[in-house]
Structure formats: C-alpha cells, structure tokens
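Presenting chain A:
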Amino acid sequence: MQLIDKNLIAKKRSGRLTFNQIMKWLFFLCTMIGLVVLITLIVDTLSDAIGYLNLDFLTSFSSSRVEDAGFYGAIIGSIWLMVVTVPVAIFVSVATALYLEEYAPKNRVTDFIKVNISNLAGVPSVVFGLLGLAMFVRAMAMGNSVLAAGLTLALMILPVIVVSSQESIRSVPSTVREASIGMGATKWQTVSRIILPAAIPGIITGIILAVSRAIGETAPLVVIGVPTTLLVTPDSVLDSFQAMPMQIYAWIKMPQEEFQYIAASGIIVLLVILLLMNSLAIFIRNKFSTRY
Partner candidate 1 sequence: MANIKEKNTITKPVDNTTLEETTQGEKKTEIIREPIFKTNNFNLWYGDNHALQDINLTFNKNEISAIIGPSGCGKSTFVKSLNRMVELVPVVRTEGEILYRDQDIFEKKFTVEELRTKVGMVFQKPNPFPKSIYDNVAYGPRVHGIRKKKVLDEVVEKSLCDAAIWDEVKDRLHENALGLSGGQQQRICIARALATEPDVILMDEPTSALDPISTTKVEDLMQQLKKDYSIVVVTHNMQQAARVSDTTAFFYQGYVVEHDETKVIFENPRDQRTEDYVSGRFG
Partner candidate 2 sequence: MPYREKFTGELQSLVNEVIDLGKLCYDRLQDVTKLLSMDDIEPARELVSGDVEANKKEYNINSQAVTLITTQSPVATDTRIIISSIKIAYDLERISDNISNLAEVRKRVKITNEKLLLRLRTMEQLASLMLKDVYTAYLDQDTSLCKEVYERDEDIDSLFVHVTTSDIFEDSDLFVSGQSQLCAKYLERIGDHVKNISEHVYFVITGEKIEKID
C-alpha cells in the first residue's frame, strides 16, 4: 500500500529548493537595508563632522559662536545623568524582576502587574518627561537637576530592564534552582549565588539596550527643562546640567550652517560613547556567560 506518490514528490522537489533559495536571499536583502542605512548615516555624519572634531571640541563649553562651541559640558552632564539613572534603574528593575519571578505568588495580581510592566515599556518617552516634571521637578521640588532628570530616565528604562531580566531569570533551569533549595539553601542564597550569576548575561543585555536609549533620549529632558547653554559642570546631583542629546538638538535648531557640522560632531561623540558602553557591557556579559 502506498499512500504517498513518489513521482509527485520528485516533481515538487525542485520547486521547494528554489523557494528555499529565494527566501534566503530575501532575508539577506532585508538585513542589508538596515546595514546600508547605518553606514550611510555614519559616513554622512562623519563627513560633516570631520573638520570640527578635535580636542577643543571635547574640552570647551557650549557657545553661541561657532568657533568656540564645544561639547564638554554636555559630555560631563550626560555622565552625571547616567551615574544617577543606571544604578537606580538596575537596582529597582532587577529587584522587581526577582520579586515577580522568584517570590511573588503565582496568581492573577502578579500576572496583572507583569502585563502592566510590559505595557509600560511601550509608553512614549515624552509621557515619562511629563511625569518627571510633575513628580520630581515640581512636587518634590528638585528643579531641573541631575537627580530629577536621572530619576525620570530611570523610570523610563525601568520596564525594559524588568522585562528582559524576567526573561533571563526565567531561563535559568529550574533544576539548578531545585538543586540549591534541595541542599537547604535559603531563597536569598539561591537567588544571590545561583540565579543572579546565571541570569546576569541576559540582564546586562537588557541594561545595554535600556541605557543606550536613555543616553540618547531628548524628549523627557526637553519637558523637564534641561538647559542647552550652561558654562559650568554640576558639582552635585542637585545641580542643573547639560546633556548630549539636548545640546545636539539645540545646535541643529541654530540658524548658522556651521552649527549643523558641530551637531554632527556631537552625534559622533555620542555614538562613540554609546559604543564604548556597549563594549563594556558585552565584555561583562561574556565574562559571566554560562552555557547549560
């Protein structure tokens, strides 16, 4: 008894193989689109920036005169910003993820919270800016300080890190968890010695994505009222500050054509700093990386 027509199979084979090839090239082309756009962007920006990118640019404050305009204040300001945002965001979101995955009872309330955190990741950044303005700047009277902006950005990237940390914690095999608990370890010992080290690569990936987003984010800073021209760097988290994306935004708004090139230089610096941060994160991730 033959249910399968062997001739038909042979006839269809070449068609299947061709389609296989077509799909492969289609996917390759799509990948290329992204790559080409990125390269064009970098080349274009770099060609604009090349004449203005020098040590002076990195060490002078902003100025209304093209020849004096520098990025120093913005770089330092952004670093201050990250010093507030990153630790707060990491601590709160990893703790949230751990609670949701390891401690919270599995019930509807927990599910509701999880869904809402995922939804929060999709909220536009400007809305977070408004929240920051109302809560930190006004209600808590922090003004347009590093702390206010940093906390706002931390809130903004929180859901991204929470979601990716949750995924990562969930991917730690339950057998390993059971092994630890089965030996009489407490929940905290299991979490701190087994789960977190194993989940760290995934958590860090989430952090890279989130922090990259935070450092380049403009909208919330605009809402909070971060100044574009400031001739001092902050001394404490309560001082006002400049930020790289804000500075670039301000330069682009300027009428003089040269400021476009200055802005391009700023973009290059921002990209380099982003790249450095990502490399560091990837380095840390590989160091902790484990395979099951």
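Here is how the candidates were picked: all candidates are chains of the complex that A comes from, given by their letters.
Quick notes on this structure:
One rule holds in what follows: a residue touches a chain if its C-beta (ideal position, glycine included) is under 8 Å from a C-beta of that chain, and two chains touch if they have at least 3 such contacts; residues count from 1.
As the structure is a computational prediction, the values presented were derived from the model and not from experiment.
In summary, of the candidates 1 or 2 that share the complex with chain A, the touching one is 1. By the touch criterion stated above, chain A contacts candidate 1 in their complex at residues 105-106, 173, 175-176, 178-186, 189, 193-194, 197-198, 290-292.
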